[in-house]
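Note that one protein chain is taken out, while the other chains of the complex remain in position.
All chains are identified by letter, namely A and B, in their written order; residue positions are counted from 1 within each chain.
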Amino acid sequence: MKDLIKPENETEAIQMLHRYNEDVLPQKFGKAGKTWVGILLVIIAFGVYNYIQQIRFGLSVTGLSDTVSWGIYISNFVFFVAVSLVGSLITAVLYLLNVKWRAPLTRISEVIAVSAIMFAGLIIIVDMGRPDRVLNMFMYGRIQSPIVWDVIVVMTYMTISFLLLYFPLLPSIAYCRDFMKNIPKWQHKMYSILSLGWKNRPAQYKVVEKAITILSVMIIPVALSIHTVTSWLFATTYRPGWDSTNFGAYFVAGAFMVGAAAVIAAMFLLRKFYVRFDEYFTDKHFDRMGRLLVLLSFIYLYFTVNEYFIPGYKMKGEEAAHLRELFTGIYAPMFWSVQILGMIVPIIVLLFKKGRKPFPIFIMSVLVIIGAWFKRYLIVIPTMLHPFLPLQQVAESAKHYSPTMAEWSITSASLAGALLLITLFVRYFPIISIWELAEERDIPHHTIYEHLNDE
Amino acid sequence: MKKLIQNLSRKITLIVVIILNVGICQISKAQNSIEKETASLNLSYKISNGIKSIKAIVERKINGKFLGVENLKLNLYLTAVKPYDASNSEGLLATISTNADGEATFNFSPDFYKKTAKKHEFNFIVSAISNPLFEDISSEIILNDYVIDLKIAAVDTISSATAKISKYENEVLIPAAEIELKLAIKKTFGLLPFGEEGAVTDENGEVMADIPADVPGNANHSITVVARYVDEENGGVIEVSKDAPWKILPIPNAIPERTLWSTGHNAPIPLVIVTVSLITLIWGIIIYLVSLLIKIKKLGNQKKSK
Partner (left out) sequence: MSNNKEDLEKNQDNDSGRREFIRLGVLAAGLTIAGGGLQKVFSSEPSVSGEKINVLTPDGKVVSVDASHMKAAESCCAAPSSEARQGIPGKKYVMVIDLSRCKDAMKCQKACQKHHLLPSQDKYLKVYKMQDSPEASPYWMPKPCLHCDKPPCVKVCPVDATFKRSDGLVLIDNERCIGCRFCMAACPYSTRTFNWDEPIQPENYMDMEYSPESSTPRKKGTVEKCDFCPDMLKQGKLPHCVSACPNGVYYFGDANEDTVCNGDETVRFRQLLKDKAGYRYLEGLGTEPSVYYLPAVNRLFPFEERSSNPS
């Protein structure tokens, strides 16, 4: 990349590193940060309260019924799983392709991945009728069940994502341990425990790089399988609208798209609140991510067409009722808004260079993210309203589904929880990996550790 | 006090419990002023392989629905309503209570059979009297002592059943002609009829039919044939059953296979192999990676070597 400023000599390199490290050191929350955390905490507290109500009174506090037995908890779960795929995209795919501008993005995308997958696991427990029996899954697990596969891949992906976050984080934690002054004792202690005695030794760097290479290779199939298996929760049933062989690819494509959008949105917000970050998240990064997002959106568009056009062409018996509801029925406004605002409009805007400037691309990313959430709502709920047998002898309330306040509150709390986790990470850890940045700028490792350890 | 009593009665033995129960029931306000209800009493008899029984059903109408009357004491009398008379075994024979469905079945003791060996027509009376909730009810039933003789014969591959029904007239057993005597095979939930539909007995009181050769028998290589006469006039059933050896067995259940719908222990082998090896591979690598973290810590502890 042309605009990458590379140091002329060692002194310059050391100066550069010094400045970089100072730039990315975690900072205390300002007024905005405190307000933000406060809002998130209120949303979470409200959600926790509602969850306690749900435990007491059962799932009857939701809008679910025997007809629509899976609702926004499940669509939200699918959304979280989708977002979490970004970790593997930015870190692994771009790493293996040796893309040069990826370094500043890796950590933020891994943090998004780890928090999303954690809350995916939590929200699925929230959906259970008997959360007290969650251990039955391990005591009596049936390998034939896609849910068991999902539990296995979610736990595996969570572990791998965590490791992929942690290994490159070690030098940064060590830097915080050694150079952050005026911090509370517990914070210093946390850094020294988490840094695992990191001393910037060449041998240590070698181990880290080896681990990253292994993880980058390994995370791709696991990431693909986590989203594919999640799609199988639906595709293994007979229900019109879910009974699709296209579902795995369709879900994966959608996940890549929303994941990329999530990283773009995070970049924009970090740049906004940490002014010095515009050196790391440059306009060039937005441009590149914009191109990537267009590419991924096109892939998703392709699968979407496959998913709806072909069944829509046939209008096969039971499927027809479901599709009509989406195309022209009560779900039509949501369906077309999601397709147009969440996919077509972003594609068109991002095709133009001006559209890939930070602000417009941020707006487009937010559209993609909101669209992605409702897209999953449309995948889960309308299908359940169209079983093979007609809806007869069911209560009027079981012929529709609208989430209750409790459901919205718990769902919002899970989203807020994921955002809070990301926020707290940014508060306590450097969100850009300096040593990877240095590598990108061809600053040799020995410079890094000599510089750091001489200090 | 209430708690104590509840607690007590929960733990107390059955006998004590019944006594307590009496106490509680006596205080029931419902007892004080009851308008007596009416109930219907229906009787039917059954003679199965010579064993006689009388079945009573007591029902009452609540909101247009017939419901069985539970715990109603019924007395069974023979010939006349009076205490038991050992000399001619007449009078009160037994007293039992109806069950939850309002049913009660009277079975007879060997002693009864011994004493009535010469008797072939019975007039039973069942009644419920002096009940606090219901008006007195009473009903009669006549039981005719039919005798059915069932024979099963096998010629080559075809088995046939012959049933002969006879009736006592003036202490003499004579064949009952022109009677609808049904032949059937006993199955789990009912009698599977065979032979001509609506067949009646000939002048010898006999019906005959081939047993369908393809009917599965019992697991113990036998088949149970039943000959049955329904005495519609008096409301009773007389039947006789007989086992015969039988070659065709019930279709055995499929041996449980390893399928996707089996239990976890019976998962299909290829699925188990694939999942277990994938999990082992991936988690093996993860464990290795965790060991790398430990290695990093060790490397940090070593003294700088230069």
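Quick notes
What we mean here is this: a contact is a pair of C-beta atoms (placed from the backbone, for glycine too) under 8 Å apart; a residue touches a chain by one contact, two chains touch by 3 or more.
This is a predicted model, so every value here is computed, not measured.
When the missing chain is restored to the complex, the residue among B:I51, B:A80, B:V215 or B:V290 that touches it is B:V215. Taking the complete complex into account, B:P252 is the one of B:P83, B:G198, B:P252 or B:P270 that touches the chain left out. Shown as candidates are B:A80, B:L192, B:L281 or B:I294; the residue that touches the absent chain is B:L192. When the full complex is taken into account, the listed residue touching the unshown chain is B:I62, out of B:I62, B:A86, B:A117 or B:V155.
Shown as candidates are A:I43, A:L105 or A:V148; the residue that touches the absent chain is A:V148. Think of the hidden chain as still there; on subunit B it touches residues 1-2, 5-6, 9-10, 14, 17-31, 34, 37, 62-63, 67, 69-73, 96-101, 103-105, 107, 131-133, 184, 187-193, 215-216, 219, 250-253, 256, 259-264. Take subunit A: the residues that touch the chain left off the picture are 57-60, 62, 64-67, 69-70, 127-130, 133-134, 136-137, 139-142, 144-148, 151, 233-234, 236-239, 384, 387-390, 392-395.
Methods note: only the chains that are shown with their structure count from here on.
Between subunit A and subunit B, the centres computed from C-alpha atoms are 62 Å apart.
By the touch rule above, subunit B contacts subunit A in their complex via residues 260-264, 267-268, 271-272, 275, 279, 282-283, 285-286, 288-290, 292-293, 295-297, 299-302, 304.
Contact residues of subunit A toward subunit B in the complex are 140-144, 149, 152, 156, 159-160, 163, 166-167, 170, 196-199, 201, 203-204, 207-208, 210-211, 214-215, 218, 222.
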